[in-house]
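And now, chain A:
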Amino acid sequence: MVAVQFYLLLSAAIFCIGLFGILTRRNVLFFLMSVELMLNAANINLVAFSFQYGNLTGQVFSLFITALAAAEVAVGIGIMLVLYRNFGDVDVTKATTLRW
Partner candidate 1 sequence: MILELLIGLCLLGSVVLFVTPNRYAGRLAAGWSLLPLALSLLMYAGFSGQGNALLGGQLAYETTVQWVSLGPYTLNWHVGLDGISMPLIALSTVLTTAAILSAWTPIEERENQFYGLVLFLEAGLIGVFAVLDFFVWFVFWEAVLVPMYFLVAIWGGPRRKYAAIKFFVYTNVASLVMFIGFFTLVFGLGDSIASLDMPAIAQALRAGELGSLAGVGPGTLKTLAFAAMFAGFAVKVPIVPVHTWLPDAHVEAPTPVSVLLAGVLLKMGTYALLRFNFTMLPDVAQQYAAIIALFAVVSVIYGALLALAQQDLKRIVAYSSVSSMGYVILGLVAYTVYGVGGATFQMLSHGLISGLLFACVGVIYNTTHTRMVDDMSGMADRMPVTTSMFVAGSFAYMGLPLTSGFLGEYFVFLGTFHADFPGAAWFTAIAMFGIVIVAGYLLYAMQRTLFGPFSVKTAHADGGAMRTDGGEGSGSEAEHDIDRAAAHDIVPLAMLLALVIVLGVAPEISFGMIRDAVGPLVTAGGAG
Partner candidate 2 sequence: MTGGLGVGVLQTAPPIGDWVALAPVLLLALTALALFVIDSVDPDDASGGGALAGTAAVGTLLALVAAIALLIAGIGQGQGGALRLYGGQLIVDGMALFFTVIFTSVATLVIVASYDYLRDRVYQAEYYVLMLLATTGMALMASSGSLATVFISLELASLPSYALVAFLKDNRGSVEAGIKYFLIGALSSAIFAYGISLVYGATGRLGLEAIARSLSGGTQLVGILGVGVLMVAGGFAFKTASVPFHFWAPEAYEGAPAPVSAFLSSASKAAGFVVAFRVFAVAFSPEAVVASVDWTLAFWLLAAVTMTLGNFAAATQDKVKRMLAYSSVGHAGYVLIGLAALNSGQNGLVLGASMIHLLVYGFMNTGAFLFVALAEYWEVGRTFEDYNGLGTQAPIACVAMTVFMFSLAGLPVGGGFMSKYFILVGAVGTGHFLLAALLLINSALSLYYYSRVVRSLWFEEPANSIGIEGYPLGLYAAVVGAAVVTFLLLPGIFLVSDAAISAASALFV
């Protein structure tokens, strides 16, 4: 059995990778994917700790998160589409009419 600490490290690594993606990529799609990574990092934790504590709470919750992530992506892509329609690009740094 793999100790729970390693799952924690894994999830932390995935979380950081996702975060790194968000900080560095300008494309909305990459942004969304990175967010998915981060959410899945949370899922890993939940499942691992669920197993650790022997209750199903974490696993059930991870299902919810997955579902919500899907919903989020749906909304996100919708907004991305209108972004593209208005700005002609999916580069998040292009839309800077509102600032200061």
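Candidate entries met the following condition: all candidates are chains of the complex that A comes from, given by their letters.
Criterion: a contact is a pair of C-beta atoms (placed from the backbone, for glycine too) under 8 Å apart; a residue touches a chain by one contact, two chains touch by 3 or more; residues count from 1.
Nothing here was measured: the structure is a model prediction, and the numbers come from that model.
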This complex places chain A in touch with one candidate of 1 or 2, number 2
Please name which positions on chain A make contact with candidate 2 in the complex. 4, 8, 11, 15, 18, 22, 28, 31-32, 35, 38-39, 41-46, 48-50, 52-53, 55-58, 60-61, 64-65, 68, 71-72, 75-76, 78-80, 82-83, 85-87, 92, 95-100
